[in-house]
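As you look at this complex, bear in mind that one protein chain is not there, while each of the others sits in place.
Moving on to chain A:
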């Protein structure tokens, strides 16, 4: 707990319950762990912006590896944010570390989830995840993690973090990959080869052979078409601007990042150069405020080339679009200098700058093909009339916006619950005996009495 911070709340009651006096009552902080008055000394995002600078810069492990002397002058500082969520790795070490087998990677969509009913609180996943993305709930004694908003994803909706990002920075899409290659790719000798090794696991959905193989192994057709339109596939494989975070952890992370072009244009303009000129921009990449070597430690295990390539593409796009906006003649040389053509450049610009909702999030809805143990060809039993996938009003298309129901369970035709009963008969309800005060009959403790069953 001391390594994190003690959760706290404020004693708001004091605001209204304090006796009349000369002083305005305050709401003093109270620890949420033991209820005592506490002094707030840390919290979520406590160190954001410059807050933790002096204390944490010295401990920055990436900075330690970087040889450039990074200037820490505060008046020159600008903020560079790195939002981190669970990477839903291809080779998830949290899954491998779980003694109970409670954490699993879903076959259909690769989302890594904790089965709360199987977690026994061994806490190996907490130390097992190099991204520190598993949390221990000290009230329930269970591990919790990002769920990739799987109920939303199943309904074809983006995750909440993506949808609500005001910068519209997040993109979601399908990537096809070959799971048989993952083990090999994760064990290449040199850390710096990991980025390319992971690229090697990804499959090209436009390749008819890949599409056929995917379909043969049960990937629904709309997933393959979604993979073709996937913005993530474009950013990772086509334009090669997105890079994995800390590939040297060898878990094959699946949340990729586009490295930032720090504010160089103004800096260049300040020195009397044309800040938007491609040549000048390229030259400036190596003297970015955030050194390329620092970014390389973040995204490519220290190999500066992919980072430089990505930044050059972004810089080229910038120069290209300036010409277009000023009505100057197109200079195909700019695109060519980074290995693209002008049409591609336009498309990349569209995706990064203009893309609307449907282009940023290409999410096929819950797979209609056989899921689970049912074997093939059984369709989606959840959507049969009265099945658990059906909402009370009978429309499953807009299932997501319907009132919450118990999660649909399995390809198993459970018959609709009787009127008023949410639980299909026969499905065990959970009762936590430890919360039972010993009086009466808690709901679900015993199977319903016959007369209650109607």
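As a convention for this text, a contact is a pair of C-beta atoms (placed from the backbone, for glycine too) under 8 Å apart; a residue touches a chain by one contact, two chains touch by 3 or more; residues count from 1.
Convention: contacts and distances are computed from a predicted model.
Asks: Missing chain, UniProt name, options "Electron transfer flavoprotein subunit alpha", "Respiratory nitrate reductase subunit gamma", "ABC transporter ATP-binding protein" or "Putative ABC transport system permease protein": which is it?
Replies: "Respiratory nitrate reductase subunit gamma"
Asks: May I ask which residue of A:200, A:260 or A:302 touches the chain that does not appear here?
Replies: A:260
Asks: Using the touch definition up top, pick the residue from A:134, A:155, A:210 or A:316 that touches the left-out chain.
Replies: A:210
Asks: Given the contact definition stated above, which residue among A:37, A:179 or A:279 touches the chain not shown here?
Replies: Touches the omitted chain: A:179.
Asks: Given that one chain is not shown, which residue among A:27, A:62, A:85 or A:188 touches it?
Replies: Reading the full complex, the residue touching the unseen chain is A:85.
Asks: Please give every residue of chain A in contact with the chain that is not shown.
Replies: The missing chain touches chain A at positions 1, 33-36, 78, 80-83, 85, 88, 90-92, 95-96, 98-101, 103-111, 115-123, 136, 138-142, 148, 153-154, 159, 162, 167, 169-180, 203, 210, 213-214, 216-219, 223, 227, 231-232, 235-236, 241-242, 254-258, 260-263, 314, 318, 352, 363, 366-367, 371-374, 409-412, 428-434, 444-445.
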